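In what follows, a single structure is set out as structure tokens and then discussed.
Shown here: the complex without one of its protein chains, the others still in place.
Now for subunit A:
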Amino acid sequence: MATPDYLARKPSASLIRSSISYGQSSKPAAGHSPSPSTPLFKRSLSSQFGSPSSSFRAEDDCFIYSLGSRFLHAGFMSESRPRCILAFGPGESRRAGDYRQWAPDFHTIRRRGVRGEDWGRAHELYRLDVRDVDLGLMQDKLERAIRQAQTEYFMVDSARPRKIMLAVSSALPRPLLLTALGTLFQVSHASSITLLSTSICSVVAAGLRSALVVDIGWAETIVTAVYEYREVGERRSVRAGKVLSLEMAKVLNDECARRKTQNPVERGGSSSEKADDEVSVEEAEGVLTRVGWCQDRDSARKHPSDTSSKSAAGANEVQSNRPVGAVAATEISIPLISIPLPAATPPITLRIPFNRLSSPADTALFALSTPLHDLDDHDLPLHQLVYKSLLSLPPDIRALCMARIVLTGGVSQLPGLKSRVISEVATLVRERGWDPVQSYGSVSMKLPHRHRSDHPANEDGDEPPDIAQSPQRSATLDAASISLPVPIPASQQPQEPDPVLAKLRHHSHSNADSRAPTTRGVETLGAWAGASLIAGLRVKGVVEIEKDDFAKNGLRGTGGVFGIGGVGGVGGKRGSAG
């Protein structure tokens, strides 16, 4: 399936579907509207109907919460950042009177994880496998966090009932959601809670209507395709923060062991201590968030950073503003990053080559060393996951989503990760096209000449295209890419120019559709900011749970599907009686 044809068809699809009813019109007074009217009359009308609603601002103030398995973001609506981000750590579950975290040597003692327990379990509020989740414990932890947010950071008179917008992942298990809602209602005296989906919030916070949201969280990476503010597809992978920090811990442990073998004088304890003295979750995560990074695609292929610490820095070096001639000396000039580990016994400072710090991302998220057929469906590497979810989308949505890959989640802050994912996906698309069959085996000889590899004209890598591309220019681009091979089947042939369509396209504001679908990443401000934007625009949510209703019926009345209506007027049709 070559690209140009669904490209050309795209604008019509979006225009046909443009049945929009705006949930709440913000202001009736629009000075630039072409409709003729007597100015005096208009003014009186707007003062009568327009302004009073905005003067009661304080009353319909609304709290925004965004709940993940590790952090709770909380703040006010239409603010750009949450007032507080609260982590669910093991420090939160101490007894009253346990003051050991203030002890001066607290940070020099390695807090040991429980052995039979999973990595990082103590830092999680919940996990998606609800079989082992202690819901009462989750409720208590969440309640404490919400109370802390309200008393320390919101500082409002708690008497007045308020509205709450809660952004959660749309596949949050129902017991967890019930617990979260119950806690919120109980603690915060909320009159109603509006549920939003994090992926849609991320899309809103990116300024888009459709996107492929790649949420690289703690437990799993969720790739959600959003089309016109609706979730249309979802895929998951366990390659996310947890695996990444585990890999980082392995790297650190290896370095520690190597250091001990190198200078055995420092090897204080017995050999049994080695198994004991392992890097804790906090340390691994600290190293990961501080100095972890992700190399770009070319250098990762050229010098897999696993193998040696001597590999060159790759393409970054070319762009760096080091003196000329240093390129030859890159092998030497890789700096050693010294990482203090005060909790190790004895306290040591590791000196790790900078390149080595990018290897966890390679192994954990991209699984370079593992052949693809060895991977299960649930642990696909990120680029494969993105590619597969794009592949499973209908072509017109795929064209939209391909150019709007939104990476969010905590791990996406890793420097270099975003561009790496996008360039990997671009390469996959270029190499394989949109063919779900990876290998035709013996049939491949008999197949007709596959022309998709002939014109990689549109997929020019991760280079961001000119945003303000005029329709005319992209049209010529299309034309250039069309005229390549001789035997084009009819389905692949370019659409004949439709004057009506061209006119529509010319008139429509959304000339985004006329862009060639390059693989492109879009930054987002995150789910919390999206929810804050949605609340700030007074968009009415589809799933709004009243307190009394919740107390009476639980989640039964609300259906299981979240979305937002109003912005495009398109949400809410999926609300099935669950």
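Basically, a contact is a pair of C-beta atoms (placed from the backbone, for glycine too) under 8 Å apart; a residue touches a chain by one contact, two chains touch by 3 or more; residues count from 1.
Simple rule for what comes next: contacts and distances are computed from a predicted model.
Asks: What is the protein name, per UniProt, of the chain that does not appear here: "Ribosomal RNA-processing protein 42", "Mitochondrial import inner membrane translocase subunit", "Signal recognition particle subunit SRP14" or "Dynactin subunit 4"?
Replies: Cross-referencing UniProt, the chain left out corresponds to "Dynactin subunit 4".
Asks: Which listed residue (A:82, A:120, A:233 or A:381) would be found touching the missing chain in the intact complex?
Replies: A:82
Asks: Touch as defined at the start, partner being the missing chain; which of A:128, A:537 or A:555 qualifies?
Replies: Residue touching the absent chain, from the options given: A:537.
Asks: Have a look at A:64, A:348, A:525 or A:543 and name the one touching the chain we're not showing.
Replies: A:525
Asks: Tell me which residue among A:163, A:242, A:260 or A:418 touches the hidden chain in the full complex.
Replies: A:418
Asks: Based on the whole complex, identify which of A:206, A:365, A:411 or A:429 touches the chain you can't see.
Replies: A:206
Asks: Of the residues in subunit A, which ones touch the absent chain?
Replies: 14-15, 17-20, 22, 25-28, 30, 32-36, 38, 45, 49, 58, 75, 78, 80-85, 87, 100, 106, 109-117, 121, 132, 134, 151-157, 204-210, 228, 272, 275-276, 285-286, 289-291, 293, 296, 313, 315-316, 319-320, 335, 337-340, 354, 405, 407, 413, 415-419, 422-423, 462, 464, 467-468, 470, 508-512, 520-523, 525, 529, 532-533, 536-537, 567-568
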